[in-house]
Each structure stands twice: as C-alpha cells, then as structure tokens.
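Every protein chain except one is present and positioned as in the full complex.
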Amino acid sequence: MRVELVKRPQHSTLFSMLSPLIALALTVVAGGVLFAALGHNPFAALHSYFVTPISGIWDSDQIWQLHKLAIKAAPLILIAVGLAVCYQSNNWNIGAEGQLIMGAVAGSLIPILFPGFQNALTLPLMLLAGALGGAAYGAIPALLKTRFNTNEILTSLMLVYVAQLFVDWLARGVFRDPNGNNFPGSVRFSPAARVPEIYPPQGDAHWGVVLAIVVAVLVWLMLSRTLKGFEVKVLGGSPRAGRFAGFNAKGMVFFAFLLSGALAGLAGIIEVAGPTGQLREVISPGYGFAAIIVAFLGRLNPLGIIAAGLVLALTYIGGEEAQIVFGISDKVARVFQGMLLFFVLGCDTLIHYRIRLIGFGTAKAGEGN
Amino acid sequence: MEIAESILLTIATAATPLLIAAIGELVVERSGVLNLGVEGMMVMGAVCGFAAAILTGSPWVGMLAGILAGAVFSLLFGFLTLSIATNQVATGLSLTLLGLGLSGMIGESFVGMAGIKLPTLHIPGLSDLPLIGKLFFGQDPIFYISLALTAAVIWFLFRTRTGLTLRSIGDNHTSAHALGIPVIRYRYLAVIFGGACAGLAGAHLSLVYTPQWVENMTAGRGWIALALVVFASWRPLRVLAGAYLFGAVTIGQLHAQALGLGIPSQLLSSLPYLATVVVLVLISRNRRLTMINTPASLGHPFVPDR
Partner (left out) sequence: MRYATVAPTMLCGNRKKTMGGVVETTLATNGSSLLEVRGLTKIFGTLKACDNVDLTIGKGEIHALLGENGAGKSTLVKMLFGSLEPYSGEILWNGKAVTISSPSIAKKLGIGMVFQHFSLFEALSAAENIALSLDDKTPISTIAAKAQALSYSYGLPLDPYAMVGDLSVGERQRIEIIRCLLQTPDLIILDEPTSVLTPQEADKLFETLERLRSEGKSILYISHRLEEVKRMCDGATVMRHGKVVGHCDPRQETAASLARMMVGSEVQAVVRAPVEGIETAAPLLEIGGLSRQPATPFSMSLKDIRLNVRAGEVIGVAGVAGNGQGEFFEAISGEALQDEAGTIRIRGEDAGRLSITGRRLLGAAFVPEERLGHGAAPRMKLSENLLLSRYATDGKAFVGAMGLVKTSSVDAAAQRIVEVMDVRKSARDPEAAALSGGNLQKFIVGRELDRSPTVMVVNQPTWGVDAGAAAKIRQSLIELARSGSAVLIISQDLDELFEISDAIAVMHNGELSKPMPIAEATLEKIGLLMGGAEPGHVEHVKEAI
C-alpha cells in the first residue's frame, strides 16, 4: 500500500480546528492500547489518567485538583507562547529548558543574596530579573546564529545541559543553605519573595497562572493584529518575501529568542518562587521540552496554547494519579506527551493535503469528477 | 605507558558511539533528510539492547536488539516525514521526546541491574603489543564495526552508483524525481540505516561503555553526533576525526575530575557541550563553505506530483 498526498488549493480551515482534536483522540486510543499491553484495564486506567484530575469541574471536593492542573499548566503556557513566536518565525529554539533554569537562577539572586530585602518590590524585581536572565541566555544562540551562522537547534540544546549543570553546582555549592543539613538547595525564600496564591482556601494555584493567561492573550493580539505579528509570519513562512518587504531577518532572530527566553525565564522564576520556594538542583520536570509539544498542539496560536497547556498539564497530573491508583509508572506521562506530538504533526498534514491510500491492486484508484 | 594506553583505549570507547551515530546521520542527511531524533533512537537502542542482553543472557543478542530498536523507531520518523511530509525538525524532536519517555518506561525494571558486557577481542601476541596492542587488537567488537562502517560508507557514497544516486537526491530531489529515481524509497532506506546506526551506538553505551541502564543515559550524545555531522561538513573522514576529538574532550574532563583539581565537576562535565558550541561556531563562520557543503535539499519535505 502506498500513501499519496494531494495538495489542497487552499489550506483547510476545518482541519486546522480538527487536527489537534483528532490527535488527542488518537493519543487516548493509543494510551488505552498501552495500558492494556501493561496488563491494566484500559478504561479504568484512562479514567484515572484523564478524568479524575479534572473531576473538580463537577465535584467541588476535588477543586484542589484543578488548582494543581493550573499550576502545572502555567509554566507550559508561558514557555509555549514564546516558542510559538519562535517557530512561527522559523527560529528553532529548543533550549527553553535552559532559559527557564537561567531565569530561575537570575530571579533567585535577589532572595538568596539579599534575604533582608523584603517589601512590595521584591517579587516584581525577581520576576523582572527572571525574565532578563532567560532572555540573556536565549540571546546566546540568537547571537551565534546571526553573527556566525550557527545552527540554533544544536546550540540552544547544548546550552540546556550547561544550564542544568550550572544550577546543580549552585544548589550544591555556593548557594547551598548552610542550615539545610547538607541537602542541596538554597535558603527558603521569605513570603515577600513568593508568588502568592490566588484563593488559598480552595487550592494552591498562584497568580502566575493568571499572568500566563494574560501573556498568552497579549501575544495572541500581537501575532494576529499587529504589523510585528505580520512580520513574524512573513519571515517565518517565506524569508525571501520578508526581505523583499524590508523586514529585518536578524532582528527577528533576536526578537524571537529574547521574547521566548524571557517568557521561559519568567516561568522559571515563578516555579521557584511559587510551588518550590527555594532554588533546587533540579527546577523543572522538563517543562521546557513539554512546552514544545504544547506549542504544536496549540497550533502555534497562543489561545490554542492555553488549552494545549492544560492538556499537557493533565498528562503530568494524570501520570501521578495513575501511579497512585494502578501503580503504573509515572514515566508513562512522557510517553503520552511524545505520542501526542507525533499525532499532532501527522494530523497537521491534513490541513494542507488530502491523503489518498493506494493499494497495490488499485494503482489507478482516483477520486471521481 | 600503561596510563597512556588506557587513556587511548577509553578515548576510543567514548568516541565509538559518537562515530557510529554520526556516520548513520551523515548518510541520512546526504539523502536530504534531517533527523533530529538521533538522541531518541540512541536511547531506545540502549534500553532495548540492555534489556535483550539481560533477558537472553547474551550481549550479542542485545547488540542486535539495539540495532533493530533503532531501525524500527526510525521508521516512525520515516513514515511521518517521508510518507506524509511533516516538518522534519519538529518530527525529529518528537522522536527524541518519545524515545526518552518510552525508554524510561521500558527500562524502569532494569534500573540498578548489573549488565552484561560485550567481550573484547584478544589475539595472543598482537593484543599484548605495547601501547597499540590493546588499542588495535584488544577492543570490543563495536569498535571494529565503527571503523568498518566508516570505511564502508566512504566507499558507498563516493565509489558506487547507488551512493551517487543518494547524493543526487540530497542535492535536488525534484530533479532526481524527474529522472525517475525513487526518492522516497532511497530516503526510507537511508533513514532506517541511520536509525540502525543510532541504535547500535546506544547499545554500545549500555553494553560496553557503562554496562548498565540509567535513564537518559545518552546524555546528549545523539545531539553531539548531529553536531559532528555539521562539523564534518558531511564528510565521513572528518566525522571520524571529530568523534575522536570529542572522545578526547570527554575523557580529558573525566580524568580532570578524578584528579580533583579544585575545578567544580559540573564545569568539567559541561565541557563536551561547550566544546560542541564552540566547534559549531568555528565551522559555521564561513557561510560560503557551509553553503557549498550542505546537501541542498536538506530538511525540505518532498511531495511528488503524480
């Protein structure tokens, strides 16, 4: 059998909407098969994976679960929104994880080096420092790409490993809490240096969640309504037409990397100043990479990314749930995430092509007039 | 003398997986396909190779399992990018992400188990020669495979008609298609070959380099292999040189750590990654040269008219 692609004259609006949903459905089916293969009842396992964590929607006793979901989704949304700008402009930043770490480090400098500095400015300055740290780290691959023509995929990724080792050194070395019983990790941040929770009686979701959504909406406005957004799309889709338009391709590399770096850095400092409360040797469970999936699942549209971020957050929370209930390895979460991206990319083909399957015997099976 | 010998040996061991994975990717990229999933295929090769060796008790079966795992896994990438023309960069990334996730799940029950090492060659007399004896005549089988593979790829690419055809596809898939060359079939074969190589490289890690299974044990080697291909301007001999250079950097920093020079171990550990960045910068600076050497259709999806 052979697969044949027939180009659509225009991209299909229908499939632009449907493709993430089809991908999601396929992932759930594949997940069921996976659970069955592992010897579990696929329906029960899928229920605990995908339904229990969101049961707060109809069961007020479970609302804390939704808060957990939002906490996980916030950094994913922040990072993915920045990545969407990168990928739409054809800049392949895959080093968001490193930028997140460096943002967290930069933001943490304030509470670690100046623990006495506690007032209303503490947190805003930390957030600013976090964004700057992430942006500065993102500027490295941008600089190397524009100045030396270096492949940004490889450099941004290599810098992730460097950042991971760097924060490991900080948390075990210079920044280690002297009163921490030799455990790695900095001093715990003071309340003034923490991201406050929105409504503590209900759950522990913090204001970072709101910030993520606000940022997503702003970037959506930028991409869809402004000349800058137009520039992003033109330079990404047809670089030569972008040059003809008079847009600055090198400037766009910096714009995309600085923006995505800043947002990743912001996610990093929010993570540290939010749920964690100290700088540890490991900051994120791979948010920087999962956000790549979020960006594609959201079809590189910031509003879509809000929804996609919640879906990916669900795979993390669901993974924990399934581990508790069924003893299924929490590693399964990353398998789900990987499969999801595969299916998303596959389904995206439907937007620009119709797919024809051609059997060996029916070489001429075409559609009629 | 013995220290020198052991350092050379460990450099060769560190370089071998990089060489194999990079040589495989070189063939893939010469056909015009950019597979960023090397890390994922490699880690799948590592876990499957390890598991198969434990389950059967034979490291040889493990090695074959690693090759097979890499090849099968690469088919996923092949189907998406070649049959349904998805974006190669994104698909390669997703292969890596899925590979890291899947290997973690498969390998969970093998964590902490002692592995089975592939036996090393021993030729009485030759293996006992000073300095070079062990280096040339006393290594693991995958070391010899890596060298044979490099030679075979050079011969294939530059001495055979099929190799010429493969290079022509990488240069211009539209022209190749117009001449009746089955572009997609060639690319599938190249992708599978690249996957098998990455799988073998992974199996080397879990059966020779450090015979055990640790999650994410490839630690970016797949990405370094990708960088090596760029560094080598798509030429196999330079891949060989690059792999040994990186082997030397890796071993050098390990020895420096062991000596305890007061340099933070994390800084030393990050040297191979920093070296990769530096090397990429040096090689990419010359825009003209890069442009001449890069396969012209690299990364561009191909959809034939029918």
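Order of writing sets the labels: A and B. Residues in every chain begin at 1.
The rule is short, and it goes like this: a contact is a pair of C-beta atoms (placed from the backbone, for glycine too) under 8 Å apart; a residue touches a chain by one contact, two chains touch by 3 or more.
In this text the structure is predicted, and so the values were computed from the model without any measurement.
In the complete assembly, the contact with the undisplayed chain comes from B:Thr174, out of B:Ser6, B:Ser109 or B:Thr174. The chain omitted from view is touched by exactly one of B:Leu55, B:Ala148 or B:Leu164, namely B:Leu164.
Think of the hidden chain as still there; on chain B it touches residues 161, 164-165, 167-168, 171-172, 174-181, 288, 291-292, 295-296, 305-306. Interface with the hidden chain, as seen from chain A, comprises residues 6-11, 225-228, 230, 233-234, 237-238, 240-246, 363-364, 366, 369.
The rule is short, and it goes like this: only the chains that are shown with their structure count from here on.
Taking each chain's centre as the mean of its C-alpha atoms, chain A lies 28 Å from chain B. Residues of chain A touching chain B in their complex: 3-5, 7, 87, 92, 94, 144, 148-151, 153-155, 157-159, 161-162, 165-166, 168-169, 173, 289, 292-293, 296, 329, 331-339, 341-342, 345-346, 348-349, 353, 355. Residues of chain B touching chain A in their complex: 36, 76, 80, 83-87, 89-91, 93-95, 97-102, 104-105, 108, 219-220, 223, 226-227, 230, 264, 266-267, 269-270, 273-274, 276-277, 280-281, 284-285, 287, 290, 303, 306.
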